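Every protein chain except one is present and positioned as in the full complex.
As written, the chains take the letters A and B, and residue 1 is the first residue of each chain.
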Amino acid sequence: MSQPLARVDAFDKVMGAVQFGADRVPPGLAHGALAVATIGRGRVVRIDTSAAEAVPGVRLVLTPRDGGELASAGFVMAGGHGFQSLQPLTDDHVAYRGQPIALVVADTPHAAAEAAALVQAEYEAEPLSVDLDADGVEVLDQAAVIPAGFFPDVDVGDADAAFARSPVRVDSVFDCPPQHACPMELMAAVAEWNGDTLTVHEATQNANAVRFGLATQLGIDVERVRVLSPYAGGGFGNRNSLQAHTCLAAVAARRLGRPVKLVVPRSQMFHDASFRPASRHRVRLGATVDGRLQAAIHEVDQQTSRHDLFPANYVEMTSRLYGIPNFRGHQRLVRTDVQTPGYMRAPHEHPAAFAFECAIDELAYATGRDPVDLRLANDTGTDPVSGRPFSSRHLAACLRRGAERFGWANRTLEPGSMRLADGTLVGWGVAAGAYPGSAVPTVARLRADDDGTVSVQVGGHEMGQGIRTAIVETVVRDLGVAADSVRVDVGDTAAVPQHLTAGSWGTASALPAVHDALQELRRSLDLPPTGAVDLRAALAAIGRADIEVQAETRAPGQPPEAIDRLRRGAMAIAGPEFPTFTAFSFVAHFVEVRVEPTIHRIHVSRVVSVVDCGRVASPVTAASQVGGGVIWGIGACLREGSEVDPRYGGFLNADLAEYLIPVNADVPRIEVDFVDEPDPHLNALGVKGLGEVAMVGVAPAIANAVFHATGQRQRRLPIRLENVL
Amino acid sequence: MLTTRPFTYAAPTTIADAVALIDTGGPGTKFLAGGTTLYDLMKLGVETPAAVVDLGRIPELAIVDTTGDQLVIGAGARMCDVAEDPVLLHDYPALAESLSLAASQQLRTMATVGGNLLQRTRCAYFRAGAPFACNKRDPGSGCAAREGIDRVHAVLGVSDSCIATYAGDWAVALLAFDALVDVVGPGGERTLPVADLHREPGDTPQIEHTLAPNELIVRIRVPPTDTGRASTYLKIRDRESYAFALASAAVGLAVDGDVVRNARIALGGVATRPWRARAAEESLIDAPVTADTARRAGRIAFADARPGRHNGYKIELGARTVANALLIAAQRSVR
Partner (left out) sequence: MDRFPRDTTGSASRSGFSGRLHVQMVVNGRDVERDLDPRESLLDLLRERLALTGTKKGCDHGQCGACTVHIDGRRVLSCLTLAAKANGAHVTTIEGVAAADGSPHPLQQAFVDYDALQCGYCTPGQIMAGLACIAEGHATDEAQIREYLSGNLCRCGAYAGIVAAVRATAAAQEGGC
């Protein structure tokens, strides 16, 4: 194929024809609205719903009094299905400000909202602790509280001794704020009962979790729950698991005997779903005088909730970024009074890279080496943690190609040495990034009809990353059929099991399953393993109008039980360490910033990003995804921080006017390039993950460029005007 | 929160009917122009009018005449249209810029130039409702912002009861040019300077302006000035677009030879109301505009500033904003 395939669902999207969860308007629909706690921690001692119930059109008010009808779905990272273990409305406990305390259902959205505001609660408040330094937090060694083998600390060689011996040392502390993913589509569910069977329309990245979690919560057989999520209006980790509102909609719909739609307002979404936790990083680097890394110590404190332990996983990536012979990573969890934090695009890798790659830049200046040269000098082909080779690693190619495209050779090393005639300071910065390669077990079902149609049902979710397009492209490339004859069904639990799609394993897991199903199809049709196929003729030859095949794939080294786990609704993630190799995607970002002469506004004026994601599965959507990742990095570095007032808990800037995500005018020229070398080990198609690695390293590249422009190190995100004034 | 209380609605077609309806509706009746502030705050439960008089169907409110000595801009004209008025663009760039740098084009298409004058603060403690104390929303309850996250809050015109920033841009530019507003009430029409329209919070931050509840802004007038051409509105914000001002300055200059004969400076994003910096203006009279005099004027403008916990940077930022705006305006005076 010479011409890259356009995004296959783009046409429906530009026509406004795609149906997201809340777009469903079944007959008899009732509308829900949540009332939320206004204290930061404590207990609801009295709740008065009489005014709410008196609002015309109100049909139902659920409160903790109805708790018996609901159970926790468990925390997704502890074997459950929920974004947190705490299920609101099951008891009178208030764990954080913004926690739902009542659901109102009415005939119209405005009656429901009006009534929800009239729910009166009395509280018994308790002292709260919401940031890393607050009195009353509980600090835990992760290794001591999370079972061995999961998210371990890293200890290679003797990092402390090697650091102490090193002639050049860097020792810096970096702060990353809580941040919110803010997908454009609001959290929403439409719950519909047909007899004792529940159908839920909801945008999710994990239809399995919604399905199995609801079955647990409602005490019904999982076979009676169907979840449909054909499209999600952005995921970014925010829809990784079951949200608290979904079962409330389901309970209300069951009670009322009519469908219920519950749309979580934007301000409530800041509290009723996960977020990127605050983290603090101390990075110590020891090197020879010419910049060869001898030791690194990366210590992290990360926020979690009182009720769950959201694992920190920062050092998994930083220990692999370079060939550092002595590495110690240590991660602690800090319990605070918030909803449980969770995964948000490049969840740990973005903050980790900010800290580590800024420290690397400090080392470059400490040794007087060019920051690109220093990174190249510390490259490695072997995973220093496991001692096994990387499945593929082209970070050096990313750095070299990026430097070439950016014109890095024209950079002068001295901070403040590049400026325009009007006094504008110019800074050029570089940073690398990596993201673990993972895969999950996947089932693909493929059907060919004698009208030439190929229908694919596969585990996976479309959040805009382009999984549909990559699947269609795989089928088209394999069979030589027209793209518009391929139908793709993702995110439907009635078709095949739907494992969580996240961590950049979605496409890398779905495509191998589709590939195997295609091979199975060829065998069933008595066709050679490659070459264009005439489906009509092949079906006619075996005397059938249609044929259906199925394939199940597992990650390298994954046992057959992984498929059972998938079918039971459990997670089964393999990577980045596999039996014979370690898999990571890599990226290098080059950034130019311009800092205004007097007011010192920072403008990102140019970005070049080169990615090693194995073979590029879909060039069109891949380039878009990297551009988006760079914009996320700009937001994370210069704009985004969720504000916490320690007196009240919760998040203060809980809307899109005060939580500042990048707008169109913020976006510079972004050049994207790919190494496009197939990975020979991770899967048959040679693809590695892309969506997350695209963002990793953008923030430090910007911060390093700001240093180059101004001579000031910025070690706290976001970097705002007042920090450079 | 997140509610709209029930209200009744009327959409009169004349100014006289609108004013009469406010009295008919009784206490709690409010005018609604574009609705971009009022309806927003109604959804938040911060505004709870019992009745709304929609001004969107009164043609006489939208008349704009910029061909005479003074600019006459009907209060019902839309921000996006006035932003592109050729006379404003050419002769009063600060006015045009203050409009086009505000909000987004969709909001500017909905919002009116009259309603925008009374845009309410973006203080998160004000908007979010319970549990936050807010004297503006709930008089006597206190001010959560003063001991809270006050990064975007005011440093000028603050009081112990309120530090909420006036969020608008247009009124700041109008203030620089001594604009007037004509208002009509049951007793007839009266005129007041924009300078007398907004109030500092003092002990009554819930009272933000000097209009009676039954008075309606019908037009804005900008008298002739020699400072219009060499003017600019410089707005500094967290994003490149679509964000509220951290600091802004509307500046106009009349320069004779090398020296300033007349200077106008008004500040936004830093004060509890549109803020005129008269001492800073006077510091420039009979002086040339240089980096030094501009910086000095900027510092004078913030001489009385009172920083809080996280907004102290606004004093330096605001001073530099004034200085840069003066240099831009000075360049325009020689074009």
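What we mean here is this: contacts are C-beta pairs under 8 Å (C-beta built on N, C-alpha and C of every residue); 3 or more make two chains touch, one makes a residue touch a chain.
Keep in mind that this is a model prediction, so the values were computed, not measured.
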Per the touch definition above, residue among A:Ala125, A:Ala164, A:Ala537 or A:Ala665 touching the missing chain: A:Ala665
For chain B, the residues touching the chain missing from this view: 4-13, 17, 21, 24-25, 32, 35-36, 39-40, 42-44, 51-52, 54, 56-57, 80, 103-107, 109-110, 239-242
Interface with the undisplayed chain - residues on chain A: 6-7, 9-20, 22-23, 25, 29, 31, 108-110, 181-186, 231-236, 263, 265-266, 463-466, 620-621, 623-625, 627-632, 655-657, 661-665, 667, 670
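Basically, only the chains that are shown with their structure count from here on.
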Cα-centroid distance, chain A relative to chain B, in whole angstrom: 41
Of chain A, residues touching chain B in the complex: 33, 36, 38-39, 97, 110, 113-114, 116-118, 265, 267-268, 598-599, 601, 603, 639, 643, 645, 647-648, 652-654, 657-658, 660, 662-666, 720-722, 725
Chain A contact footprint on chain B (complex, rising order): 1-6, 43, 45, 122, 124-125, 128, 130-132, 144, 147-149, 151, 236, 238-244, 246, 313, 316-317, 320-321, 323-324
